[in-house]
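First the structure, in the form of structure tokens, and then the observations on it.
Taken from a larger complex, these chains appear in their original positions, while the remainder are omitted.
Note that the chains take the letters A and B in the order they are written out, and that residue 1 is the start of every chain.
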Amino acid sequence: MSTTKVAIVGASGYGARELFRLLLKHPGVQVAAASSRQDESPRVDELHPSLAGRLDLRCEPFDPAAIASKAEIAFLALPHTASMAATPALLENGVRVIDLSADYRLRDPAVYADWYGHVHTDAPRLGEAVYGLPELYRKRIPPARLIANPGCYTSTSILALAPLLAEKLIEPRGIIIDAKSGVSGAGRSPRLDYHFPECNESLAAYGVGRHRHTPEIEQILSDVSGREVEVIFTPHLVPMDRGIFATIYAQPTRSVSEADLLAICRTYYAAEPFVRVRDRIPATKDSAFTNFFDMTLRLVRGKVLVLAALDNLIKGAAGVAVQNLNLMLGLDETTALL
Amino acid sequence: MSTTKVAIVGASGYGARELFRLLLKHPGVQVAAASSRQDESPRVDELHPSLAGRLDLRCEPFDPAAIASKAEIAFLALPHTASMAATPALLENGVRVIDLSADYRLRDPAVYADWYGHVHTDAPRLGEAVYGLPELYRKRIPPARLIANPGCYTSTSILALAPLLAEKLIEPRGIIIDAKSGVSGAGRSPRLDYHFPECNESLAAYGVGRHRHTPEIEQILSDVSGREVEVIFTPHLVPMDRGIFATIYAQPTRSVSEADLLAICRTYYAAEPFVRVRDRIPATKDSAFTNFFDMTLRLVRGKVLVLAALDNLIKGAAGVAVQNLNLMLGLDETTALL
């Protein structure tokens, strides 16, 4: 296997750390450059002590031309707005981009402005970006120059609902997604809400009715179903490091048994290496530290309940990014991920 | 204040431990007897090391006459079925009973048999027992001889929904209660599901569609609303010691603003010492180790979301039991609870 050189832009967060960790296992990839907005150009293993002794790489200030001279593909693990500032120059320098931020996920700049509260500064590229969820858009990924890597709540919700919406087995409106996430989903910047003695031994909902993954879920699921999907999305913060659990309530369009619904989901995902449609209710721990998405469903008093889980940092971020990379490079999609 | 002697039957679990802890602060109560099914008649502070040095009391085998000679009121912190075996003899010996189990909560023995899988052996008393939720049944509690102390998920759900159902502001059917509980709610008996390395760093739903608090919630809320209430109740296990958070989705019956709904809830609970209707979303930690029930609500895309929390061991079990005790004794309802 020849070696592809990649860069990680925004090297200090958890998404970046997981990328480093996964790519160190990848036989066909070398992380040749890393950048961070921190002044002192830290070594990667100073930023991430768990990587001590694993790689000899120092962060540099972000420089698109320098990256282009060292890498074919750049992972952007930046906050939103920082990604749309960095992406154009990378693309213009011939670097393909896998963007882990939300900046290129929404197609409509008006929707972006509405939910993110500011104008999108690279709106023309919103149409060009490929939404990097291989289970739904696998064919578009290999040639893509700009991948919008999905959000973590988003992937959980979309993968859980896609089979039933694609088969028109549930109503596309009024879907309730009650989602629970570990704290790493909030990023690595210290803030009182994520200070250990505040969120440990506590659970609460947040961002009720206004979490930014809502329009992303709706956009993709509308694609899948061919009809306008509307969801109520309620995230909760859970005192654990990683993992998302989604409990989803939908209205069936017709009478169908639990067994049939499960069989339909199994058929829908039959060829997927990272989707496990299971009988038993998954726990987040079952998929923690893996690229698996786990789901099952139940019929309760006339509603379909879909119960789904994944690791927010892997299948919800860095893992699916590597899955996208593998597809872009024509490699086995599971490389470095099993 | 004169001293009332009480007994704790079933002294080894978390409900009992919290009762001991609260009653040690109670100026008008003395725990004069404790019983446990364990053979060796352990001291209470052997069962509960946190009570070391706090009380000099040894458990005895359960003996209704002996309890009657020592105590006016018995708290039953027993598993279901054990309570209905112990209660008749206590009542016949003149001991008033506050039963923390589920045995006397449901009025209809057929519903009990349906959800608990066996016949109720003391069915005639189901009609006599008073449901011990002071916010709804305060007037019936002082003279009661048998209190059915509410379940933890139940109290959270009922208190969250009572104002809106009482005022007919939401539809009584199709209510979704997505509830999350700390692990102490599962009791103190070791089991693989609650073994630390299994449930730590993990979250999952369980008992989907068949949790036994469902009929209890429906019975009381049907009372409150005067119509038949039907809920979908989904419990989840959360890696924390204590606390329940309920995220509830209901259909408004008419157009009403969030502010008005909050005002209606505040009015409904205006005189309640342990209900806090708040603007901000409560975290379980806000009410942990207290007898408070916290709630707020939001309107999202045409649905009412009620967000509620309490401490499952206190307001959800031992605290409300002491609140009931205070009412039964004619004391200030908040004694030992603030």
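Just so it is clear, a residue touches a chain if its C-beta (ideal position, glycine included) is under 8 Å from a C-beta of that chain, and two chains touch if they have at least 3 such contacts.
It should be emphasised that the depicted structure is a prediction, and the values quoted were computed from it without experimental measurement.
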One sequence, 2 chains in place; the complete complex in the file has a copy number of 4
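As a convention for this text, only the chains that are shown with their structure count from here on.
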Could you say what rotation angle superposes chain A on its sequence twin chain B, using C-alpha positions and rounding to the nearest 5°? 180
In whole angstrom, the CA-centroid distance of chain A from chain B equals 40
Residue numbers of chain B touching chain A in their complex, please. 176, 178, 180, 182, 198, 200-206, 208-209, 230, 232, 234, 236, 238-243, 245, 247, 249, 281-285, 288, 298-301, 303, 305, 307, 309
